[in-house]
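Attaching a single structure in structure tokens format; questions to follow.
The complex appears here without one of its protein chains, the remainder shown in place.
Let's look at chain A:
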Amino acid sequence: MKGRKGLLRFLPLSAMLLFLAGCGEERLSALDPKGPQAQWIYDNMILSLYVMALVVIVVFTLFFIAVFKFRKKPGDDELPKQVEGSKALEITWTVVPIILLIILAVPTIQGTYYFAESPPDVEGSSQAGESGEEAPAPDESEALIIDVVGHQYWWQFDYPQGFTAGNEVHIPVGEKVWFNLTASDVMHSFWVPALGGKIDTVPGVDNMMWLEADEPGVYKGKCAELCGPSHALMDFKVIVQEPEEYEAWVEEMSQEEELPEENSVEADGRQVFEDQGCIGCHAVAGQGTGQGPALSNFADREFIANVVEFSDENLEGWIRNPEDYKQGNNMPGFQNISDEDMEALIAYLKSLSVEE
């Protein structure tokens, strides 16, 4: 694989793609792969481009010669020779494409099985699992298996350690991580372009895929299946961390809820959070629900609901009128919270952090 890639780098087509890779954003663009799956996809895309470039060169050459050479000259009314066809030529352009397609067919099958690998140490596999086969239970495998549920318009990540993260999924670097995906309402599609391919989350069906990242960083993920008016806003992030950092994060996320100090403004906010019923949908520690994203590490996020930058005004705006930000989402607006309560609530939400 590496050898082929090295060779291809010298050729102009990959030079063009490398140039184009500069157009895209790092850790979002698939032209700048950051993991083995994305790299495989990239390499084979380049392979198919080369094979197809052959076809294009032949067709375009014939086309342009024909177009410029065989024009009718003014006054030349003689009929050209009426050729019926040519068996030899027909055979040529049947056989050559078949050979080209075989070149593409071999990696296609290899890749299909490579991407369908199941987590190791599960009974009866390490081979690909057909859909319909029981998804392995998380505790039976050594590998990290994260349960993913797509909701209109947010992502729920349930870790085997028993806690839930909303919209941001942390994984350790350099390790294959499996995702066991489904959806609660309509179909969505889970896609991290810089790390690998996508797979749909389908209500009533469990799908499996793995991803692996070569270097730490924040990778953008997108929903790729039309899922309603706010489909475009259903982003998520994959935060790839060094193993120690990741372990520390898991440790923090697994802790029980730390209540704010009594009589502090955060404690008032915690009360508002309960009184208004926020807690009915949003967990602040441990296991979350499918009703709304868990907020255990809310204050660590860059964006509110993945649409607006994190600021007090935006947070208040979101709580009062979520529909203005994300059309068709399931959170009711809380217009009647008093300013005082809102201030406390915001202070409380901003205290929900697991990072140092």
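FYI, a residue touches a chain if its C-beta (ideal position, glycine included) is under 8 Å from a C-beta of that chain, and two chains touch if they have at least 3 such contacts; residues count from 1.
The rule is simple: contacts and distances are computed from a predicted model.
Hidden from the displayed complex is a chain whose UniProt protein name, among "Hydantoinase/oxoprolinase N-terminal domain-containing protein", "Cytochrome c oxidase subunit 1", "Urea ABC transporter ATP-binding protein UrtD" or "Putative Zn-dependent peptidase", is "Cytochrome c oxidase subunit 1".
In the complete complex, the hidden chain is touched by one of A:D200, A:E266 or A:D341, namely A:D200. Only one residue in the set A:S48, A:S264 or A:N314 touches the chain that does not appear here, and it is A:S48.
The chain not displayed touches chain A at residues 20-21, 23-25, 28-31, 40-41, 44-45, 48-49, 52, 55-56, 59-60, 62-63, 65-67, 70-73, 76, 79-86, 89-90, 93-94, 97-98, 101, 104-105, 107-109, 111-116, 128-132, 185-187, 189, 191, 193-194, 196-200, 202-205, 207-208, 220, 222-233, 327-328.
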